[in-house]
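Only one protein chain is missing; all other protein chains are in place.
Each chain carries a letter (A, B and C) given by its place in the written order, and its residues are counted from 1.
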Amino acid sequence: MPTDKIFRHTVRVPYAQVDIMGFVYYANYFIYFEMARAEMMREAGLPYTELEKQGVMLPVVEAFCAYKSPAHFDDLLHIATRCTEIKGTRLRIEYEITRDGALLVTGHTVHVCVSPQGKVLRPHPDLRRLFMGE
Amino acid sequence: MPTDKIFRHTVRVPYAQVDIMGFVYYANYFIYFEMARAEMMREAGLPYTELEKQGVMLPVVEAFCAYKSPAHFDDLLHIATRCTEIKGTRLRIEYEITRDGALLVTGHTVHVCVSPQGKVLRPHPDLRRLFMGE
Amino acid sequence: MPTDKIFRHTVRVPYAQVDIMGFVYYANYFIYFEMARAEMMREAGLPYTELEKQGVMLPVVEAFCAYKSPAHFDDLLHIATRCTEIKGTRLRIEYEITRDGALLVTGHTVHVCVSPQGKVLRPHPDLRRLFMGE
Partner (left out) sequence: MPTDKIFRHTVRVPYAQVDIMGFVYYANYFIYFEMARAEMMREAGLPYTELEKQGVMLPVVEAFCAYKSPAHFDDLLHIATRCTEIKGTRLRIEYEITRDGALLVTGHTVHVCVSPQGKVLRPHPDLRRLFMGE
């Protein structure tokens, strides 16, 4: 039985993020991942700004995206986000972007918890509780 | 006789910054202005990173751009930059972007010198000397 | 009695758009202007994608922004947008960005209607009706 929780967020594609082919430029999906991640943390009750106040930052150490089908200007994109692993000092988040039920993009990011001085920390216990349902 | 000095910088337009029409997206010219401004400061002998170490930041308080003709993907753009006014606490920088001699964009930014705490400072004397030739 | 109509839109500031000072990078407000402009057109009943299908594009010929107070990561920004002038071939849109009632940014853009071939057109009659209440 999966203990992880799925969070959902929606973004409207601005003109700024679409390229000559009429497709969302490939790097911009990582911005959507970040927006969805921030909403996930807010909904889970631990906004990123709150985490930062506690002296914890979550830099990305790995990012991946697979592009199945392009998103266009003005599309309403649905982003499903879930934390699938917290292991050692690493935290893995997976993403699926759909439009009207059609899968456009999948991806993941891997993060570490670090102090403002850059020291790697053990993942904040709240993260485990909030995202993994433990 | 104008005492101000013109600085020149060149940027190649990446795919990331071009829109569906095949034109550089309008907000991105302000990034080119910033890149040219940073090179102007480096060439003048006061890199922005150096200014920051001295506790001075140069936030923008006003920005303007007039779009005459579009730039495209892979264009090599020439940006002429000069500081045209340092008055009270304000510093005005003007920009002209050309491609093969054709004028594409003109614009300006207005900056104030502030401390890291946000206190408005008198413009750094070096700025006056370096940019206005005084 | 002003006949123009004010449209309202809200954006959440992503991490991607905030600079070292912790402020929204100055060029990014022009993206917020564009997002608000697109919503204005959708609400007015003439989405930009619909206008494009009719062979009309609205490139920006002038853009201005005055920065009063900085926006930060995760801020919820309110953008008030109105079309203040349609004259000759030009259309002027004004913007005000606030956070919790405090004014952060004001600005405007000027647009022309052009065909896909770049020919300047008289402003689409719907634009006058929808935005100016005429």
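Here is the rule we use: a residue touches a chain if its C-beta (ideal position, glycine included) is under 8 Å from a C-beta of that chain, and two chains touch if they have at least 3 such contacts.
Just so we're clear, the structure is a prediction, and the values are computed from it rather than from any experiment.
Chemist: Of the residues C:F7, C:F73, C:Y95 or C:F131, which one touches the chain left out of the display?
Modeler: C:F73
Chemist: Check each of B:R12, B:K87 or B:K119 against the chain that is not shown and name the one that touches it.
Modeler: Of these options, the touching residue for the absent chain is B:R12.
Chemist: At which residues does chain C meet the chain that is not included here?
Modeler: 15-16, 18-20, 22, 25, 27, 73
Chemist: In the complete complex, which positions of chain B touch the hidden chain?
Modeler: On the chain B side, contact with the omitted chain comes from 12, 14-16, 31, 34-35, 38, 47-49, 73-74.
Chemist: Tell me, which residues in chain A touch the chain that this view leaves out?
Modeler: 21, 23, 26-28, 30-31, 34, 57, 59-67, 70, 109
In the analysis below, only the chains that are shown with their structure count from here on.
Chemist: Shared numbers divided by all numbers used: is that above or below half for chain B and chain C, i.e. same or different?
Modeler: Same, since over half the interface numbering is common to both chains.
Chemist: So which chain ends up closest to the centre of the protein, judged by Cα positions averaged per chain?
Modeler: Chain C is the most central one.
Chemist: How many Å are there between the centre of chain A and the centre of chain C, using C-alpha atoms for each centre?
Modeler: Roughly 28 Å separates the two chain centres.
Chemist: Give, as an integer number of Å, the spacing between the C-alpha centres of chain B and chain A.
Modeler: 34
Chemist: Compute the distance, rounded to whole Å, between the mean C-alpha positions of chain B and chain C.
Modeler: A distance of 24 Å separates the two centres.
Chemist: Which residues of chain C are in contact with two or more other chains?
Modeler: Correct list: 31, 34.
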